[in-house]
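One structure is given below, encoded as structure tokens.
All protein chains but one are shown at their positions in the complex.
Chain naming follows the written order as A and B, and within any one chain the residues start at number 1.
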Amino acid sequence: MTVVSSLFRELSFLLRQRAIAGLLVLALLLSSLSISTGLTEIAHQRAAIERMVLADKADRENAMAKAEDWGGAAYSSFHLTYLPPSDLAFAALGQRDLSPWKHRVNLLALEGQIHAADTANPELALAGRIDFAFIVSVLAPLLVILLLHDLRAGERAAGRHDLLIATAGRSGGLWPMRASALVATLAVCLLLPFWVGAALAGTQLAKVLAVSLLVCVHLLFWAAVSYWAGARAAAGSVILTGLVGFWLLLTAILPAITRVSIERAISIPAGGDIVLTQREVVNDAWDLPKNVTMEAFVARHPEWENEAQIDRPFEWKWYYAFQQVGDQSAETLSTSYRQGILERDRAASLAAFVSPPVLIDRTLQGLAGTDTRAALAYETTVRDFHARLRTWLYPKLFLEEPFDRAALSDLPAYQPLVVDE
Amino acid sequence: MRTILLVAADEWRFWRRSRLAMLALGLLLVLVAASATLTALRVANEAEARALLQSEAEETYRSQPDRHPHRMVHYGHYVFRTPPPLAMIDPGVDPVTGQSIFLEGHRQNAAMFADAKTGATAGQLADMSPAVVLSLFAPLLLIAMGYSVMTRERENGTLGPLLAQGVSPLTLIAGKGLALASVAGLTLLPLVLTAAVAISKGETLAATAVFLGSFSLYLLVWCALIIAVSSLSARRASSLTILVVVWILLVLIVPRIAANVAASVAPAQGKIEADFAVLNELRSMGDGHNAADPAFEQLKANLLLQYDVASVEDLPVNFRGIVAETAEADLTAVLNRFAEERMATEVRQVSLLRSFGWISPALALREASMTSAGTGVEAHHKFLRDAEAVRFDFVQGLNRVHAEQLAYADDIKRSSDPEAERRTRVSSENWKVLEDFHFVPPPSDTRVEGALAPLARLGAWFALLFGLVLFSARGLKL
Partner (left out) sequence: MGEFALSADRLSVKRGGLLALRDVSFEVRAGEVFALLGGNGAGKSTTLLSFLGLLKPEAGEARVLGQSAHDNVAAARKQIAYLPEAATLYPHLSAEENISYFLSLAGLRRDKSAINAALERVALQPAARAQRMERYSKGMRQKVAIALALLREAPILLLDEPTSGLDPIAIDDFNILIGDLARSGSTVLMVTHDVYGACQVASRIGLLRAGELVGVFDAPADGRIDTDAVHAAFAGRAAS
């Protein structure tokens, strides 16, 4: 008898057991639920982006139509920036609940704008989402444990163990066969909805394969642990208790410990200080002699040295110069703030190797572009875009080009980061 | 009664001789104690740090030099949300909402700098406050220790002899229940100690009692569930499997499904998107910086009529200040309307989420504990409203100064005439009117009242399961 036909024999045999069939149906249902809500959530986000892009354009055109000089136009026109969800985001919503993925900025000091959070209902964020990453990283191990812990102990308790072994001949054959049949079916139950979701979302094949492989590797890890534990000559309930304890250790306790230690080891400047520093500099500028501001500005932009003379009590170029100086003053803090987040993330990615569930969760978020790095990369695109807007505006102000409303259409447009390629 | 105690003592003797049970109990106690200590220290530090930042922000504001009052409107001010005492046990939404708001004229900003954004991401269960440990993992301990209380006797064949001794099934079950409840009480001990600290920091007795009561009731619900399943199952293996599956569903799955359902049934716009509507509406109103805006013609006419003068220059008040004041009031009315709508949507989502507390006691507990601790969404909304009140007060205070202490003639020339500009600076004494801000959660009575609904849900769960235990006792199978 071939291995495949034995596998199917065991499968059709196992599926007749109500508890096993029930667990597999539960896996299928929850995976489907996670995929469908993930797709809905991403569709919501895309629709919101579409609406916002239109509203943003209309609002900016409206503002520009009323502008009478370059400075006023820059002051009143806001620009939408956003991080579109990737083709895999439906499977791992990741940090999109916590880190902002959209900002609307104008040409005032960026540090005062970029830390604003436009996040969802905090109590919903606290409850968490049932995304595919959760199913795979947290729930799938428990399902594997529930399916496999009793493999031998159950037969032993029912008095069939010796008869099964004596009948099956080779003692090595039966248990691996049953375990493989269960794990393979569980993998299919978990992945089938994902494949459907990926087809609907048009996910790249390479990513689909990578996720499928990850899921299988993760299941195999837990299958190996459960199989090893299940081979102990202990009662099934004792084995189950031990395995759930091990799951708790890897999924919750160790991650909580690493998280606390990382956050203690790598300190991050208080975010409030960035904004406070920036605010002080921007507001103090009104009381300072204008050349103090302009000198600080020219130090960064020597190309405008000859045009940096301010004669009137209010000039736009001075106004935008102190906005830029405000950003400059907070630069060190702001950089070390982002650096700190990145370092914590790096440490967390190393620490994840002690806990497969965390590793899987983080890897899925990484593939889906919904992790901390993606959030920081998005922030960088906003900073670059803001810099391009400044580069566009400064010649108009410093060379005192006459205001030309038509030229406003040449304003740099925000190019969202495309995570899919 | 003596028999009940005997049965309970016997159960404890069984646990004391089981390495697995002792290991599990020890592990969870260490976990609760460690998390209680770490969280209490962290929250106490945070509270101190934020109180310090708050007084610094007030200090900085008051020590600003003489200026044009409208400059101070844009200079702005910060308020920080200091965590309430019971946040040491249940920090609630604090890590995800951001702790400070920048207050300035003409805008309502969102809270900034949520801890969760800067945290190391370590999977989906790495956030362990004592409240989380108790609601998620204490039931697992109770399951590990209690799944076999009845099935063990049944499988070992000791159930028959026990009943033959004249012990009634109910007495036996009561004894087992007492033993299990004492385990639950043990895990609550670190919480009780922390709660005592919270009381010493000013938390009321009533709120603390409701807070601890909800945790006790929650654990009792689990004890009853475990006893019922153990009494009704034939074998140890099946009672444990059933309980673990129930735990997965009630604790891990249903709360998340509830969040998904709430978000899709009552979808909320993001702030940026909602602000487009605000902008549209504001654009039809006047710009408070521009007294010549045609939107203020009516205001001008009324003022001229009221003071019986011919032009704004003759008014005894600074017309620009009046415009700023009026415009701010009108704008705030619009902003508040949208903010209230937004909060109403969040409340709708949250009450949908919380209605799943009928299905998941873990959700009911979370609501009860966050509400009574003052760390839920209501408390956050109160913070937003308090912050807005502070904002409106200081901005309008400055606008009043603008209207009453500045000459209109100087005000309109200040961009071109340095002398006039100097005369428009008012004394920094005016900045001292800024009031101290210290965030306090909703009053104890409100919190206690808010916690009654989730407590009722937990109570319903307990009553149902208690009935099931009685039912299982009546028809106890050998």
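Simple rule for what comes next: a contact is a pair of C-beta atoms (placed from the backbone, for glycine too) under 8 Å apart; a residue touches a chain by one contact, two chains touch by 3 or more.
The model shown is predicted, which means the values in this text are computed figures rather than measured ones.
Which displayed chains does the hidden chain touch?
A
Which candidate, A:V3, A:A58 or A:A158, sits in contact with the chain we can't see?
With A:V3, A:A58 or A:A158 as choices, the missing chain is touched by A:A158.
When the complex is taken as a whole, what residues of subunit A touch the one chain not shown?
On the subunit A side, contact with the omitted chain comes from 1, 9, 13, 16-18, 158-160, 162-171, 174.
Just so we're on the same page, only the chains that are shown with their structure count from here on.
Where the CA atoms of subunit A average out and where those of subunit B average out, how many Å apart are those spots?
Using C-alpha averages as centres, the distance is 24 Å.
Can you tell me which positions in subunit A touch subunit B when the two form their complex?
Those residues of subunit A that touch subunit B are 19, 23, 26, 30, 33, 37, 40-41, 44, 48, 51-52, 55-56, 59, 62, 80, 95, 98-99, 102-104, 112, 115-130, 133-134, 137-139, 142, 146, 150, 153-154, 157, 235-238, 240-242, 244-245, 248, 251-253, 255-256, 258-260, 262-263, 268, 270-272, 275-276, 279-280, 283, 286-287, 312-314, 337, 340-341, 344-345, 347-348, 351-352, 355, 357-358, 361-362, 365, 371-372, 375.
How about subunit B: which of its residues touch subunit A in the complex?
Against subunit A, the touching part of subunit B is residues 20, 23-24, 27, 31, 35, 38, 49, 53, 57, 60, 65, 67, 71, 74-76, 78, 80, 92-93, 96-98, 100, 102, 109-114, 116-128, 136-137, 140, 144, 147-148, 235-241, 244-245, 248, 252-253, 255-260, 262-264, 267-273, 275-276, 279-280, 283, 346, 349-350, 353, 363, 366, 370, 376-377, 380, 414-416, 418, 421.
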